[in-house]
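Before I ask anything, here is the structure I am working with.
Omission of a single protein chain aside, the complex is shown with its protein chains in their original locations.
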Amino acid sequence: MAELWLQFVLTIDATLRVATPLILCAMAGIFSERSGIIDISLEGKMLLSAFTAASVAALYGSPFLALGCAVIVSMLFSLLHGFACITHRGNQVISGLAINILASGLTVTVGIAIFAQGGQTPFLMSEQRFSAITLPFAETARHIPVFGTIYAEVISGHNLLVWIALLSVVITGYVLFRTTFGLRLRAVGEKPEAVDTAGISVTLMRYQAVLIAGFLCGIAGAYLSIAHGAGFVREMTAGKGYIALAAMIFGHWRPVPALLACLMFGFLEAIAARLQGVEVPFLGPMPTDLILVLPYVLTVILLAGFIGRAVPPRSIGQPYIKER
Amino acid sequence: MPFAVSMSGICKRFGAVTANDHIDLNVLSGDIHGIVGENGAGKSTLVSILYGFYTADSGTTEIAGIPYTHNTPADSIAAGIGMVHQHFMLVPNFTVLENIILGHEGYKQLSKSMDQARHMLSSLSQQYGLDVDLDAQVGDLPVSLQQRVEILKALYRDARILILDEPTGVLTPQETNQLFDILRALKKQGVTILLITHKLREIMAATDHVSVMRGGRMIAHLQTADTTPDQLAELMVGRPVQVQKQWHKANKGAAIVSVKDVQLTRSKTQNLLSDITFTVHAGEILGIAGVAGNGQSELLNILAGIIAPTAGHISYHDHHIDAGNPADPQKIKSLGVAHVPEDRHASGIVLPFTAAENAALGYEKNVSGGYGHAFLSPQSLRARCAKLMQRFDVRPADPNLKSSLFSGGNQQKLVLAREMSATPSVLLIGQPTRGVDIGAIEFIHQQLIDMRDKGCAIILVSVELDEIMSLSDRIMVMNNGRIMGLVEQATANVKDIGLLMAGVQ
Partner (left out) sequence: MRKPLPAWVDISIMPLINIAAAFVVAGIIIALIGENPFTALAVMIKGAFVYKGALGYTLYYTTNFIFTGLAVAVAFHAMLFNIGGEGQAMIGGLGIGFIVLSLDPILPPLLVILLAIPVAAIFGAIWGVIPGWLQARRGSHIVITTIMFNFIASSIMVWLLAGMLMAPGQMSPETRHFADGVSLMQIHHIGNALGWPMARSPLNLSFVIALIAAVAVWVLIWRTRLGYIIRATGHSEKAVIYAGHDPARIIMIVMAISGGLAGLMALNEILGVQERVILNFTSGYGFTGIAVALMGRNHPFGIVLASLLFGALYQGGAELDFEFQTITREMVLMIQGLIILFSGALALMFVPAAERIYGKLASADRSSDTRKGEQNG
């Protein structure tokens, strides 16, 4: 029983670790899409920033510098997305897709050019990474039943970026619904002409939104390569950006529901990892591939309106054209 | 005393089109100043420039005697200009309060801005008698209240000059009068008002001065008291216009359209149409009047087979259609019913298609394929189109031209030509002259009268009451999805119909 409890607590702990990049990307997606810009380039920006973070950490040793550079690179690609979709009124899906494919090619090409390790970066030492922060009394608390295990395993022992991810949910909620900036941002995604005639630049609002999205994606990428992992591996985002997009839709473009969706999807991944190779009576080995595909299946079912309806911001995907 | 607004030499081009050609405009402070002109005369462009929504290519503007170079709506708002756009600039899923403060919040923190605005707005709405529930969602409000929100929004920004662009299109005659009362109250408080409209009746009723625009130019400035609707119409069009009715008495034939107890429900509680029963005879025009959104569009779409009614039945000649067994548009067409849809740009034509392609929309099967049933040959599409263009005087008569490059009037003529090509016995037509210039309006009206005289039964839906009254043999008035009354041409007058439109029986 105690063993099962520990297994459960460890799965919850893993859930949080797996969900961290999803949460950051989902918040990024919320900012972008609430302003009316579809962002399927979460995946690509995360990949680029994961690569940047690992490279800078490997070359200069400072995880904070690495994080900073990752964020800047991600924001630069947000600018590119904005340049295509806002300034040149390009198709937002196509632009996002271009960035994703570009990211796949660019990370490997530059990676080989710098490190000559087939597109990987060197293994990072612990001082080059964000390491786990053990909270006070975690070791002593471990022996207290229930709460103690939760404190020691789930709450303590996470790195800084996990906490930043959770904080980002609070900040996103506050900014969107409690500030003037948030009011304008939401308005621009619903009815840009109303914002324009009220004397606010739609272009500027949307650029700000995509830049914030880039900022958050950058942290997510850095988390993958210099906090959760210890270096960059090609295609290391492995569809996480798309899962985050799914979580955002699942959460109806709202921060807290999106957080819950991220945790649910993270839990599925964590549990699939735990069940790997476990024999199920009559079925043989656990079909973990099928557990991993659940987020996608659930999102399809949600979008089809079989479990509630996901209504996106009204003007999403449409470039704002003022003059006829 | 300086003018409230003084614009001179304003020019604005969009690509090859000159929307404003050296426009001068002077508006007296505290005046209600009307600007009239046909569609495409450049009125909206001019006020959009004044509001900073577009930037003029050249020309100068003075506000209250101070030279003013503004480029953005923000500058204009700061200069005391407010605008109520034809299509409301409101976020439907925001509350009234959120919409009013948008862009003018005052504080970074939303709750503080809201508290301050709530306080200010209560005194504002008292001062002008503009009552609205600040916490209602804008999307749930009727259009007349949404318009009130727009006016409040402008006043909240301290507008001293208020521009209203076609504000009455969505209002009943009574609501229009209420709006004019509000405008007069604003005038008393010293607000200068610019009223853009194409309805001469409203100019005569509400304004002190009027400016007339035609084809991108300013034609005349007049004192309203010194002019007549006929004079204004002539100035708008540039030649004498036949203002009297084209209507003459009809030779009614047998009843060929009969609609009985038609219902349309959206949800358990919401009826879009209830108890619709009427008949139309051969050689008769039945006009359906009503403020936009009172069920006329749905009725027209049901008659055309585009939406299925929840209950009731319809018959064309001897063919009966009921709710349990609805007909699709192809079937309806085969019964000799043609349909010119209300929304030409969305339904009537496919804008990026060529004229030749659009001339076959819905009649693809009538184009001789050449290779067999599944195929369409471009040559036969073009030949068919050329014939229709000639018969209905569509200009330019080029079947290969993209439909978006034709003027509204010529697009509408092409649609009409296409629908007439099957020589229908029933014509359903919605907003026949929306976005159409006066020359084409006369042509289209004459075609409708001619068709009627040849024995066609016509059901005409229009929000232009003047159009309904000048063409219809009988007028059916709708309000909130119900028939409020049927009026014979001989006894029809604006006041009674207006009351029926407002739902007063």
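Going in written order, the chains are labelled A and B, and every chain counts its residues from 1.
In this text, a residue touches a chain if its C-beta (ideal position, glycine included) is under 8 Å from a C-beta of that chain, and two chains touch if they have at least 3 such contacts.
Predicted model, so just to flag it, every value in this text is computed and none were measured.
The omitted chain makes contact with just one of the residues A:L4, A:A113 or A:V278: A:A113.
Of the candidate positions A:V71, A:A103 or A:M236, contact with the hidden chain is made by A:A103. Where chain A meets the missing chain, the touching residues are 38, 40, 80, 83-85, 88-95, 97-106, 108-110, 112-113, 116, 119, 239, 242, 245-246, 249, 287, 289-290, 292-293, 296-297, 299-300, 303-306, 312.
Although one chain is not displayed, chain B still touches it through residues 15, 304-306, 328-330, 333, 339, 341, 343, 346-353, 357, 360-362, 364-365, 369, 371, 373-378.
Methods note: only the chains that are shown with their structure count from here on.
Against chain B, the residues of chain A that register as touching in their complex are 177-184, 186-187, 190-191, 193-201, 314, 322-324. Listing the residues of chain B that touch chain A in their complex gives 14, 51, 53-54, 72-78, 83, 85, 87, 89-94, 98-99, 101-105, 107-111, 113.
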